[in-house]
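Each remark here refers to the structure printed beneath this line.
As you look at this complex, bear in mind that one protein chain is not there, while each of the others sits in place.
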Amino acid sequence: MAQIVPLIILIPALGAFINTFWGSRLEERQSALVGIFASTGAFIVALLLFFNLMGNNYQEAVINPFFFDSWIRIPSAGVEIPWQMRVDTLSVTMMLVITGVGSLIHVYAMGYMHGDPRFSRFFTYLNMFLAFMLILVTGNNFLMLFVGWEGVGLSSYLLIGFWFDKAHGEGYRNANAARKAFIANRVGDFGLLMAIFLIFWTFGTLDFYKAAEVVNTHALTGAAASQNAGHGDEHGSDASHGAEDSHSTTEDGHASIIVLTGASLQETHGEATDAHGSESASEHGETDAHGASPDAPVYLNNDHIPTELLGVFGKAERMLAENATVQFGPFSLGIGAVITLITLFMLLGATGKSAQIPLFIWLPDAMAGPTPVSALIHAATMVTAGVYMMVRSNVLFHASDTTSFIVAIIGATTALMAGYIALGQWDIKKVLAYSTVSQLGFMVAAVGFQAYVPAMFHLVTHAFFKALLFLGSGSVIHGMEHGHHHMHDHHKNEAHHDGHEHDEHAIVEHDAFDPQDMRYMGGLARRMPLTYLTYLIGTLALAGIFPFAGFWSKDEILADAFLKGVEDGGLVGAGAFIALGMLLIAAGFTAFYMWRQMELVFYGDHRHDAAAHAPESAPSMILPLLVLAFFSLTIGFMNTPSGIGLAWIAGGAHRFADWIIVSVQHAHVGVFLPLLALVALSVGIGAILLARSIYGGGKAYVDGTDALQKTVFAPGFQLSSARLYWDEIYFALFITPFIRASKFFGITLDWNWWHDGFHHALRDLFNGFGRILARPIESGIIDATVLGVGRLATWVSSRMRRIQTGYVRTYAVVLLSGAILVIIALLIPLFQNGG
Amino acid sequence: MVQTEAFVMLSAVLFVMGTLGVLVRRNAILVFMSVELMLNAANLSFVAFAKHWQNLDGHLFVFFVMTVAAAEVAVGLALIVTIFRSKQSIDIDELHQMEG
Partner (left out) sequence: MTEVYLFVAVGTIAVIAAMMMLISENAVHSALFLILNFACVAFMYLMLDAPFLAMVQIAVYAGAIMVLFLFVIMLLGAESSESRLSSMKAVPGSRLHTPVAVLLTMILLLTVGIAIAQENVDFIEDDGAEPLVRVANYTYFAPRLNVLLDATLTVEGLQFGKSSEHLRLTAGEHTLTLVDAETGAIVLESTLTLEADQTVSALVTGIDEATLTTFAEDLTQLADNQTRVSIFNATGEAVSLQDTGSPFGSKDDSRLVVADVPANSISTPIVVSSGESDSLRFIAAENGALGEDAASLFNIVEAEFVRDTHHLIVLTDQPNASEPFAYYLATDTAQQFGSPKAVGQILFTKYLLPLQVVGLVLLAALVGVIVLSQRQVSTVEVRARRPERRRVSRPLTSVIANQVEDSAGASGGRLQAGEKPAGD
């Protein structure tokens, strides 16, 4: 099993690779199939991992893939960051969501992007995104998370700006939107990087949990405490302890020994129990008949592991227990303060990636990308990376109440504000974008309430119905475009159309037609019935109507908010109540603007010819809608609260919670407060009815004004439509001064002064010096000397040359004279001696 | 009994005359003959000293000198002939091409 885990990254990477190099040679269909098979392959791997985990009691595993021996190793500095992949319930959840929704969106994209000149490139980017996102969620350390973080940011940039070459300046707008996303993300990445640095400095490692660690000690301790250590009990009573739940569970386990170490996915048996002794225990998974070795070590916590061998979270807990201090050069901080700092930085990162205040501004602009992109990245997966990261770091967030408070406030505020802005949007995707921001605010607020299971649950459900809504909107947009093209033909053939008169309801000129603008739509329920149906399901799910998925997840968040407010007194409690209020209002907004959208788009009359001729979309686009609609209906039941008798659907109450709790130390099963649920439900239904009354019956958009503008809320609508002037404020506060500063540094400082002034002065100095060296020194002295030597040699040789007269006789005379000299020299002693 | 010195003196006189001939005459063949005269003078000197010291090595040397002189004369005259073919003259003053 361990061998297939790296495949989940490699298969989409391979798909991206193939489409990169051979995509242009493949036909559309083949290129799309490569992408679809890649993402489906990854989904199959995720499924296999899921079944494996189900089969061995959610026992996590840490895999070292074959292609990296060790990733970063600096032994002298004590740095050891391996490329390790973590397969536990949390990461498998994310994997399933990513690959499942991703595969459906790949299929959808095959139809949506049909005819695009860069078709294969789109699938390359999609697969690349999948690969990076999977790295993010399967990483066992913060650095891998960051690699995936950056990678999905890059893929998002590439995909948002995919149509960078559209005419009439729209390409520029797309490119700008992509850049805005990238830069806003960058600010958040700064936060995450600072957090990583701090983590490394404080804990000396970046691993979440080492291979031998127990993740959720609470769960196991609670289970062991109530457990009898009997062996060989075939059907012994389970470790149910004081629960409201009347579940009687049987255990099939042979032994009650829990084998905890999981370096590979072995099939063990035992039981996983849930945390919080006050909750009911239920049985999970089947146990295997294989005998577990009684000799295997039994560990219920990490006390046997020395501190330096623990991962980040284990070390954090130890250091918190010891009240350690962390040295920063001459300064030292208590561990609590350090963890607060870390989590605040992480929050900054999450606001960037998960589009919270203050860095959410990129998400609405990101709707410039194709709809599948919006569906996959900006609804279901990438934007949830921040939430995932915070849930994974639950130990740190749990330890810092300050940050959790801030997180909750930010989340709730974002939810409210985004919901408000969504009311006044005309673009069908902008509504959904702000809706996403709002729902992310719900998830972040849940994390703030330390309700990690509801956060994850809402993440999963939201993925489905938001993707559904986006794909549905894409189908609508496609239909509007097709209708726009066919409009001219129909004009020639028919005198008038179904309830549509040219002059009465023409809103704008044909040239400025925007297929995404809801003001051109209307009455599409008749034209696109399947799209309408699935969109309706998605709307109801988002609005939190029983029994759709959103109801269950949203209500758990609200319940946890309430409980937090009740349990914690003082500021925190008050804050929790305020947050609860904001979330309720946001839920109301959600239901309202979604129904407004339904009225504008599907009900009423066609306000434009394009809407009158909009066809239903291709089956490749309809099929994912249907699948997602099915899941939006049913996914909520995987985490039904106990006690309301719906546990039979999923084979147990709060199955999802039990599943997640194993991997999240401080998670607990979500509470269901029926009263609060009723309140939320009524808020939702009431909002829908209100919207229906205002917008229904064809009054949605008349005479160029939204129906809401005719009511007393008109100025509120104006403000909402202007998106609360966030972009304008940012421009004035940050962008413009930044551009001015940049211009100053670039032009005035660097070019004018440094380049023209200083560099030119240097250049002149150098040239002058060179000239001095050249003329008097080089030419005058050196040349004269060197050439002079040559000239001297030439002159001497010209004189000496005359010795070579060429006449033999002169040579003979010279010879003779030389010989005579030699003879005389030899005879000198003779003459001296005399006689 | 003639003293050895007399022979050596005679040899010196002949040698000097040969030298003069080499330096002054312009006819190449005359020059050559003067060289032969010089060689002869040297040979005479050798033989005189050989007799003086009763050592036959002198004679041997003269023998070799004569042989080499013969070879040299042959080659030299062949050269002169060749030069004459190209220059139609054996005036050695005409051969001054290798001048600086």
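Residue numbering begins at 1 within each chain, and the chains themselves are lettered A and B in the order written.
Assume contacts are C-beta pairs under 8 Å (C-beta built on N, C-alpha and C of every residue); 3 or more make two chains touch, one makes a residue touch a chain.
Predicted, not measured: the structure shown is a model, and the values here were computed from it.
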item: Residues from subunit A at the interface with the omitted partner, ascending; value: 802, 805, 807, 809-810, 813, 816-817, 820, 823-824, 827, 830-831, 834-835
item: Touching residues (missing chain, whole complex) on subunit B; value: 1-2, 4-10, 12-21, 23-27, 29-30, 32-34, 36-37, 40, 43-44, 47-57, 59-60, 62-64, 66-75, 77-91, 93-94, 96-98
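Criterion: only the chains that are shown with their structure count from here on.
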item: Subunit A residues touching subunit B - in the complex, by the definition given at the top; value: 800-809, 812-813, 816
item: Complex contacts: residues of subunit B adjacent to subunit A; value: 19, 22-23, 26, 92-93, 95-100
